[in-house]
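Of the protein chains in this complex, all but one are displayed in their positions.
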Amino acid sequence: MQNLIDNFFSYTITGLTIGAVYALVALGYTLVYGVLRLINFAHSEVFMYGTFAALWVVMILGGHPGAGVGQVIFWVAMMFVAAMAMSGLVAVLLERVAYRPLRKRNAPPLIALISAIGASFVLAEIMGLRSRIAGWVGLDDTLRDYVRNSRNNAGLPTIIQPQPIFTIGGYHVTNVDIFVIVGAIAIMVILDQFVKRSRLGRGIRAVAMDPEAAALMGVNRDRVIQVTFLVGGIMAGAAAVFYMLKIGITRYDAGFILGVKAFTAAVLGGIGNLRGALLGGFVLGLAENYGSAVVGSQWKDVVAFVLLVLILLFRPTGLLGESLGKARA
Amino acid sequence: MRSTLKFAVPLAVAALALGACGTKGGDTTTPAASGGAAACGNYKIGMFGALTGPNANLGIYIQNGVNLALDDYNKKHADCKVTLENYDSQGDPTQAPALAKKAIDDKKVVGIVGPAFSGESKAADPAFNEAGLVTITPSATNPALADNGWKTFFRALGNDATQGPAAAKYIKDTLKSTKTFVIDDASEYGKGLADIVRKDLGSQVVGNDTIQQKQTDFSASVTKVTSSGADALFFGGYSPEAAPLIKQLRDAGWKGTFVVADGVKDQSFIDNAKDAAEGTIITCPCVPPDVAPDFQSAYKAKYNEDPNTYSGEGYDSATILLDGIAAGKDRASMVDFVKAYDKKGVTKQLKFDAKGESADIKVFAYKVENGKIVSVGEIK
Amino acid sequence: MPEPTQPTTGDDETTTPAASPAAAPATTAGAGEHRLADPADEVTEINPGVDIAPEDIGVPVVSEGERLLEVDEVTLRFGGVVALNEVSFHINKGEILGLIGPNGAGKTTCFNVMTGVYQPTSGAVRYLGKPLGKRKKFQITKLGIARTFQNIRLFANMTALENVLVGVDAHHTTGVVSAMFRLPKHRKEESQGYARAMELLTFMGLDGKADELARNLPYGDQRRLEIARALATSPQLLCLDEPAAGFNPAEKAKLMELIRTIRDQGYTVLLIEHDMKLVMGVTDRIVVLEFGRKIAEGSPAEIRDNPAVIAAYLGVDEEDAS
Partner (left out) sequence: MSTPTSAPAARKPATRGFKERVDHLPRSVKIVLWVLFALFLFLLPLLNIPFITTEGSDFGGVLFTVATYVLVALGLNIVVGYAGLLDLGYVGFYAVGAYTVGVLTSEHAHLSWVVVVPIAIVVAMVSGVILGAPTLRVRGDYLAIVTLGFGEIVRLTLVNSQWLGGAQGISDIPKPPSAELFEVPSLDWSSGAPVVDLDTTSTFLKFGINDFVPYYWLALGIIGLVLLFDILVKSSRVGRAWEATREDEDAAELMGVPTFRFKLLAFALGAAIGGLSGALFATKAGFISPDSFQLLLSILFLAAVVVGGAGNRWGVIVGAIVVGYFPERFRDFADFRVLVFGLALMLLAIFRPQGLLPPRRTVRAKRADDRQAVLEEGEASA
């Protein structure tokens, strides 16, 4: 406990950074849940593919530590482009292959969950077996650096050297911390505005509120769902970049636990509620860090889940309440 | 009558297969040679460990060593080759007993290299013990494994109880650390090791933490380490967690020495932690490759990379069993052969004590320098 | 009038006098619903002779004409919206009470308060002289109040028989242990329950369809099955929520006969209905709600001549009377 008090700001700032990642991934769950009322179990893999895209693009561009500012900005921008494109693509593909056929057949939600679990396995395993798959097409030598040890960690070179910007309560807040937190909030504000103001955003809200009425009003449901997946994927891609900048290492199964956490964050904030996802992510990140400080890091996940159960008991609709449709955003 | 028929058929099939194999290899195998194979035992050795799945890396490093030993043997005994039977447990104790039974039922298997992990050892070794099938593990380091009274248990490397004190000694004497932080990953291996280090370092331990396997965000641990003012950190665990841990510590500006054990001694740690890995001290009860240059060059020739963690132990374990086969031992007599074994291997003098532990254990310290793991000498 | 502020979702369909032609789409919607039923299906005949009298469920049985249930100054607010405003009325044992009012008047909400779905903000519902208090829904059912739903809510993937058995089970106590060892209690309850369920199905003319899944029954049969399921709980008070929705005149006539027969078998009936003709024809007394308030109460003849009711009901009344 003393440790937590002494290093309160350290735990807080680092908790917020990881919370920002949770929040961005949580958006994907929340959007899809809001529109389709189903848990997109495979969203964690969407995120994981983003981390690899971010990593690979830096490898291709020859990213290395200690480069000039212009160079670094270029690399980070390319990381965003690559990760968002990759995650968006995987998310849309996922919707096409794993969900749309089910929707056409009016399958019950439980079946959609099974399909999602299957898709999640497939996506993770493809990444985990990428060296073998590259071997089949004879590219294992060419792509050696990208595919080798495919069951193991893959690390990103430190392209942004963390530099203390200012000190608060004994903790040196670094440029990376600020970039992650501010960047995540900025992206979420943009999304908020998109859902609120754009035509597609209105479509998403309409379908979330009442799919049948929306269909009657001429909203193309399939298209809205596709856009929802795309937007969720892009958010996961952004999360992947922040994750790689902060954590720096990914693996084929890196999505799973993070996905569970992000979903927890979504429920915590009130599923279907975009601002709730942001709040839920930050609360979860902080709770984990504070909990780790007090009872030890091995209880980190336990703290997260106990918090979730408590919130659901006392506030069953999450911190900010549910519904993409009803809430303003 | 029935039983003889039962044995004769697979024998014939195996002989045919062997004949075919010989021709394929372009050897001077003639029908006579395959006839000679009937006199030969057609023995197999088993490789028990994770060869697929998330824990496969270690198993494959071991398997590479074992295959190298087999190549050596089969080159010398082209007329009576020994084959390798893989028992891929995926490191999962749940799958281990049925695989052990399979190995036991295959009467051609005279010895097992493995099981690779301590968990699966606990699940499978009672069965091997009951069946009298020798196991030489090249990598399971839990000290308690040797205390079960299993007659067939042998360990071709030092256990955590030998490595832990050496790591503590190095931190105290060589690094001259006065404030040490200790983290473990709650795994059997990591926690066992870290607890020994904690005990040996006593009051100079300024803080403890336990992380989870597969964890990636270590910000809480990082805060604890940096705020404790520790000048050294011992981490009991494996490389998948060690790499992001040290990376995040360095990102937070921590300047102390990172000390880890053999679970982190593989290239992927450096590949992933990159610059942050520099200066990391790795203890390992394994002989540096430069001690056995022949093995190193042979390995490199075959696999196009340097021997990795436990490759040497895998080679040694297999060699002991193959020497036993060359000496005409079968499954029943193999136990005593291994017990009495005393030869120099590529990692150490191969000799076991009454409990099946390696009698001659040296713990070496390694250091990450310029992206390479280099030996900095034995910890005495 | 303050009515334009009424934000209930059903508001769009509220039949204000000006919107009287708008009632036409409502009727076509009803007809549309009806079209879902297989046109080839013959109308099921009931067997009024079957004895389906409520079983003794351990609550005091009041004699004919005494107060069974009393709604006392009940107010219900959702946030700022007042759904029920100091509504008071009572139901006497053995009568058929109609609860009418335009859409959004609070009829179903009133039902929901009586059956424990909502807790009143103030006021009380008294049953057999005692307030229902915070009793749970299933406890209220066990006290002898059963209901049907405006939009049919059968257990779609269970058979007709099983649907009714669930209702009969309300007063059974067989647990896992009894079931596991097939104890006498289980056997007794199963056989008695089965007998009662079959009686009810026979009464409704559904005995031939006992093994059909509820979802596969024609629309009219589903409505009847819902009533059978509610009767299975042996209620003192049976609340029917728009049972005639989607029925054609011939079916409505049969329904009136059915409701009377049910009453004659010893039940008290509370009927929510839109169709004035049906309500006028079958009820003993009528309570009229509008915008959450009671605006009239009396015999059908009194209600018919009540100017407030005529004002509220003008559009629909004319439409239906024609």
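By written order: A, B and C. Residues from 1 in each chain.
By our rule, a residue touches a chain if its C-beta (ideal position, glycine included) is under 8 Å from a C-beta of that chain, and two chains touch if they have at least 3 such contacts.
These numbers were taken from a predicted model, which means no experiment stands behind them.
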{"item": "Neighbouring displayed chains - absent chain, whole complex", "value": "A, B, C"}
{"item": "Full-complex contact with the absent chain, from A:Trp56, A:Phe179, A:Phe263 or A:Tyr290", "value": "A:Phe263"}
{"item": "Among A:Leu61, A:Val122 or A:Ala215, residue touching the chain not depicted", "value": "A:Val122"}
{"item": "Contact residue for the chain not shown (choose from C:Asn157, C:Ser191, C:Asn248 or C:Ser299)", "value": "C:Asn157"}
{"item": "Interface with the undisplayed chain - residues on subunit A", "value": "33, 37, 39, 97-98, 101-102, 105, 107-108, 110-115, 117-122, 124-126, 129, 132, 260, 263-264, 267, 271, 296, 298-299, 301-302, 304-306, 308-309, 312-313, 316"}
{"item": "Interface residues of subunit C (partner: the chain not displayed)", "value": "38, 115, 117, 136-138, 141-142, 146-147, 149, 153-158, 162, 165-167, 169-172, 174-176, 178-180, 182, 186, 189-190, 193, 213, 215-216, 229-230, 232-233"}
{"item": "Subunit B residues that touch the omitted chain in the full complex", "value": "2-3, 5-6, 9-10, 51-53, 56, 88, 91-95, 97-99, 101-102, 104-105, 118-119, 122-123, 126-127, 130-131, 142, 144, 148, 186-188, 191-192, 210, 212"}
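FYI, only the chains that are shown with their structure count from here on.
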{"item": "Chain with minimal offset from the mean of all protein Cα atoms", "value": "A"}
{"item": "Centroid-based (C-alpha) most distant chain relative to subunit A", "value": "C"}
{"item": "Between subunit B and subunit C, centroid-to-centroid distance (C-alpha), Å", "value": "74"}
{"item": "Centroid spacing, where centroids are CA-atom means, of subunit A and subunit C in whole angstrom", "value": "49"}
{"item": "Residues of subunit B defined as touching subunit A within the complex", "value": "53-54, 56-57, 186, 209-212, 214-224, 226-227, 239-240, 243-244, 247-248, 251-253, 268, 271-276"}
{"item": "Touching residues (chain side subunit A, partner subunit B) in the complex", "value": "3, 6-7, 10-11, 14-15, 17-18, 65, 128, 149, 151-155, 157-158, 162, 164, 170-172, 174, 176, 246-249, 251, 253-254, 257-258, 288-289, 292-293, 296-298, 300-301"}
